[in-house]
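Dumping the structure here so I can ask a few things about it.
Here the complex is missing a single protein chain, while all its other protein chains stay put.
And then chain A:
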Amino acid sequence: MFDRTDDRQLLEVNNIEVIYNHVILVLKGVSLSVPKGGITALLGGNGAGKTTTLKAISNLLQSERGEITKGSILYHGQPVANLSPSDLVRKGVIQVMEGRHCFEHLTVEENLMTGAYTRRDGRAAVEADLELVYSYFPRLKERRRSQAGYTSGGEQQMCAIGRALMSRPETILLDEPSMGLAPQLVEEIFGIVRSLNENEGVSFLLAEQNTNVALRFAHYGYILESGRVVMDGPAAELRENPDVKEFYLGMSDSGRKSFRDVRSYRRRKRWLS
């Protein structure tokens, strides 16, 4: 039988449409694939559909009245549509949600331990992974006994990523890790993402508005615009692409743009869709 799935592709999203509340069409045919061992970036502005795409993959959409009406999502070549979020976590796909969503009244360490909820491989293995997480995020170890709600934004983001790591994931869907963080902290977190990718072999699909940082750390990028993929390519190429430079990185040959020009190329942006 002819099998189109390349086994180096971990995750494949084929032409999905997502509708919220039976009326609002948010994704209008998004296709992308995430290779094993890569960092794939999903870029785009507010409301482009990045978060919805991630939630469609992790099946968190169902709890928000969203519905995939067309297309398919395959993980290791298997459809995931009928799996619950906890099934997916067991299969190795876990999402770190936008806005961090730590359990505020639990301590940092308890937060991390909830990440191991689905695991059945014994206490020793979980403890070992806890130490591993602390080795990547030494700051969490210092704050392990504090309530997560009282830690800083950066620490909460680390806590959320650490919590996901505790499930021993193969793929992490990372939603907007830079949100509300100082540039220095953003660099630090992306640096950790890169080393997790290189040392632990975790694949990442990350949604990000901060195109500049994301394209420096990712291997491949997709640009999403009002529910469609308008451009994709290796991160290095995207960085050099004149359109990306102009629309997303704010650089152009003609110097700084005025607001009127911005509006005009907002209209021009439709060119690919």
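Following the convention adopted for this analysis, contacts are C-beta pairs under 8 Å (C-beta built on N, C-alpha and C of every residue); 3 or more make two chains touch, one makes a residue touch a chain; residues count from 1.
We take it that contacts and distances are computed from a predicted model.
Hidden chain, UniProt protein name from the list "Branched-chain amino acid ABC transporter permease", "DNA ligase (ATP)", "Cytochrome o ubiquinol oxidase subunit I" or "3-isopropylmalate dehydratase small subunit": "Branched-chain amino acid ABC transporter permease". Annotation: of A:Ser33, A:Thr53 or A:Ser167, A:Ser167 touches the absent chain (contact as defined above).
From the options A:Arg8, A:Lys70 or A:His105, the residue with contact to the chain not on display is A:His105. Of A:Thr69, A:Ser84 or A:Ser195, it is A:Ser84 that touches the chain left out of the display.
Touch with the chain that is not drawn comes from one residue among A:Ile19, A:Met113, A:Leu132 or A:Leu249, which is A:Met113.
Touch with the hidden chain on the side of chain A covers residues 58, 60, 63-65, 84-86, 88-90, 94-97, 101-106, 110-111, 113-115, 117-118, 147, 149-150, 152, 163-164, 167.
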